[in-house]
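The structure that follows is given in the form of structure tokens.
The complex appears here minus one protein chain, its other protein chains still in place.
Each chain carries a letter (A, B and C) given by its place in the written order, and its residues are counted from 1.
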Amino acid sequence: MMILEHEAKALLRSVGVAVPQGSLIKSPTRLPKIKSYPIALKAQVRSGGRGKLGGVIRVNNATALKAGARKLFNTTFGDEKPEVLLADPWLPFERELYLSVTIDGTAEGYVVLYSPKGGVDVESGTPPARYPIGPASQFRAQGFRAVLEKVEKDFQLREKLIFLAQRLVETAAARDCNTIEINPLVQLKDGSLMALDAKIVYDDWAHYRNSDILDQQKAERARADKYLRASLEMGHMYVKLDGDIALISGGAGMTMGAMDMIKAAGGKPACFLDASPGPTSTRGYKPAFQMLDADPSIKVILVSVFGGGTHMNRVASAMKENMAMRKSKKPVVFRLDGTYVDQVPAIFETFGAKNHPNLESAVKEAIKLARSA
Amino acid sequence: MMILEHEAKALLRSVGVAVPQGSLIKSPTRLPKIKSYPIALKAQVRSGGRGKLGGVIRVNNATALKAGARKLFNTTFGDEKPEVLLADPWLPFERELYLSVTIDGTAEGYVVLYSPKGGVDVESGTPPARYPIGPASQFRAQGFRAVLEKVEKDFQLREKLIFLAQRLVETAAARDCNTIEINPLVQLKDGSLMALDAKIVYDDWAHYRNSDILDQQKAERARADKYLRASLEMGHMYVKLDGDIALISGGAGMTMGAMDMIKAAGGKPACFLDASPGPTSTRGYKPAFQMLDADPSIKVILVSVFGGGTHMNRVASAMKENMAMRKSKKPVVFRLDGTYVDQVPAIFETFGAKNHPNLESAVKEAIKLARSA
Amino acid sequence: MSILLDQSNRVLVMGITGNYGKFFVTDSGGYGTTVVAGVSPGRGGTDVDGIPVFEGARAACQATQADTAMVFVPPPLVRAAAIEAIEAGCRLVVATADEMPVRDTIEIRAAAKANGARLVGPNSPGIISPGKAKMGFMPSFCFMPGPMGVISRSGSLSYESSKRLTQAHIGQTTVIGIGGDPIKGTTAAEAMALFHLDPETRAILYLGEIGGAEEAAVAAYASQPHAKPVAALIVGKTAPPGKKMGHAAAMVGSKADSHAAKTRLLAKSGVLVCKDLTDLVAQAKNALAAAA
Partner (left out) sequence: MSILLDQSNRVLVMGITGNYGKFFVTDSGGYGTTVVAGVSPGRGGTDVDGIPVFEGARAACQATQADTAMVFVPPPLVRAAAIEAIEAGCRLVVATADEMPVRDTIEIRAAAKANGARLVGPNSPGIISPGKAKMGFMPSFCFMPGPMGVISRSGSLSYESSKRLTQAHIGQTTVIGIGGDPIKGTTAAEAMALFHLDPETRAILYLGEIGGAEEAAVAAYASQPHAKPVAALIVGKTAPPGKKMGHAAAMVGSKADSHAAKTRLLAKSGVLVCKDLTDLVAQAKNALAAAA
């Protein structure tokens, strides 16, 4: 998951990367004493395109700081309002560069990306130069140097970039970061490099060996409403969409396949919800039903699970118990298939449910029910 | 350099190692509210043997906490008084174990040490089992398992130790720790492992890529008096001894050789001072002379440098300038040798100094001067 | 024939005494898979349904000539178990676990490469060569032997698709789940290359998703002059941009990640692109017809 700019900069600073000495603003009424203006006042949000949406303001004095802070705290970027602002010194620099480390399948591990022109428009320019590494231990100065020689003429800068990139790759591996992006990386007048902005994406699954990741997960849950929080705690993967047919499924590909089929058949999917973790227990599905039942935009719930290691007799029983617990009258359409599916009809019969023989039929009924709701 | 127990535990916690949820006490008058007694009140000092010196107290209530805190803040351990105490819950456990990772020449890198009996007496018992690794990436579960099988019968514990040890080795490499020692590592009733105490030694030379190390170095300097601080800032390596003949030398082996010769010839060395960094500049020696001149226990200063890359003509000039700046009348004995030593006599002549032809002669004069001072 | 797996693979189960391990012995063993040994430290000398349990992979491989490992340990332990199996001599290692840190997968893949071995997974249903052997928990009734090589980024979708093929009497040489993580033990490109060399595989069905670079590799294969016919279903047409859809790699970050871009590229490269799941069997038949 992505962390905020100021958190990313703190991590970079801790591993020896130069960043501006900024201060945090947590409320528009508690502003820090700024020793020297101008400063860059920056909304701390995860959404992309912050710069183009006015999320970074140049502030020249204390009065402007007050106004700027109030404005940023009241602006919504993508779907989030900043809870904190970063006040960085506004630093003069010679050049804006782009440097990042990320995970890449074709590199069989980490890859370093460099562009001699950084800044907000980096994506529209020439694609960055790539140095594929593999495991972090395979970073080689001479390897990245050969890549840089083709795109960066300043040989002293090249050596600084090699040193910095190696540190970023080591850090990505040591701290389980899937992406560390510095854009812009600026070159100051004395030739040194400084990270003016930073984006770090943690590997969600390394939480057990990295308290920073665990803390971010807790914070993410704390930001969610109570239904979503319960679902996240169960390990469900949930993405809200703007339709009315909710989907409880298992497996990312199968879930997307069902979403696509709903759309193709003329319906509107209301969510992506992959309930693979804890997939055979009553408890495993309970928060999903609670969340979807509480969402007024949802008219029908389609349960579509095709299980291998997930045994359908146990899923069917879990459904029976969940249906008994529900207070909502929203219709639920079932389509279970896979291991022990032959035992499903008998279980479903005990609570009057029907198991659709295929996804097409289940989707068709869900759409019909959504239209008539 | 070694960090304090509570700092070491914070680092361990951040990489997923279980540690007690303790609180810090920074003054005997500001005590935390403890939710549950008993607690272990622990003086935070770097000196070894703290437990045997009464630095860990079991405290059963708030009154005892007050008394215990006052006592520990007023106790000197080795040569340091605690500036902070750690109040950890007093945890019941099933077993005390010893686990550490350190640097070892014969292992060509990291080595894991394990002893099935941890605690204060670990050093007097059977030497711990060794798993030599080399670079951190060469840690292998099967390798450490083979070592553990000979000394640890509990196979479930073995697997937990393997997992923990790998994390410690990764952490040692990632955070530039030369030693991470957990003693005792305890096994709780539920079988899980927890670090009840921890000792971490950082690699001083990795300060440029690890802000924790840099911060520790700054703190170390802040604790030193002004003369020592200046010397440390110059990169000098200084160890105070209890004699009266101070030594300014270059190179660790040469410095120790000279110390030993002073002692063998009947004198008493007052310090180990390796001034190799900045060895040819006037500035390079200035803080050393200032520190030694200010120390009343020192009667004579012996400068003994045998240089290769360090050119003796430049050292001689640096000595001339330093002698001119000094206010102290303490005698200084010189013995320079090595590259361009042939140019030394001419320079020395300009300020009336004599260069001894060998160490024996210089040491002899230093001892004579110390006796007559 | 088939790729990577048939009855001749001698399978070692890492973590054989856990629930998954035990079920695997019964289920896959019953399917025909040659399970020869298991590892469970501390339980060496016992057995699971007659399969001997060893303290470590080296002892197991030496005693039983196991050459293939199925890894069923919790995600934090997969790296150690997989590398142990590779270094003990296993040439094929299948790891189904999801929730694996990417760095661990990178290290396993590197260890496999250094030892001339191959990893399948993680976050994968495993691999099945219908009628011969399976490594994973695929519902066996969904599969039958035949001429179609199937590659899938997603587990359930591979069951769903294979069942549709089987119901239409289109059998499979091998169905390989390459997994949903950004770093894969076996990539789509590598799986395509294996199917290309398998004489019994007449056409390839690729089941992809939004995000990642696998589909570009599929397109690159399909556009080669002597490529076998390829049909493909790409799911995630309705996924919003910038959101991770369950799989770590399934996210529309850039334009090339989108369903539209991927299907356009595949179609341009001669791949028979399925409109949706319902269209799958039709395009699979077209691919086989093109192979004839």
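Throughout what follows, contacts are C-beta pairs under 8 Å (C-beta built on N, C-alpha and C of every residue); 3 or more make two chains touch, one makes a residue touch a chain.
The structure presented is a predicted model; accordingly, all values stated were derived computationally and were not measured.
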Touched by the hidden chain, restricted to displayed chains: A, B
Residue of B:187, B:231 or B:255 touching the missing chain in the full complex: B:255
Touch with the omitted chain, as defined above, among A:83, A:123, A:159 or A:242: A:159
Omitted-chain contact residue, chosen from B:51, B:89, B:119 or B:338: B:338
For chain A, the residues touching the chain missing from this view: 137, 140-142, 145-146, 149, 155-156, 158-159, 162-163, 166
Hidden partner interface residues of chain B, rising order: 48, 103-106, 108-110, 123, 134-136, 138, 173, 176, 178, 203-206, 208-209, 237, 239, 241, 249-257, 259-264, 269, 272, 274, 276, 305-309, 337-339, 341, 359-360
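As a convention for this text, only the chains that are shown with their structure count from here on.
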Interface with more contacting C-beta pairs, comparing A-C to B-C: A-C
Chain ID, smallest distance between chain and overall C-alpha centroids: A
Whole-Å separation of chain centres (CA-atom averages), chain A against chain B: 43
Inter-centroid spacing, chain C versus chain A (mean Cα positions, whole Å): 26
Per-residue multi-chain contacts in chain A, two or more chains: 135, 173, 208-209
Per-residue multi-chain contacts in chain C, two or more chains: 76, 107
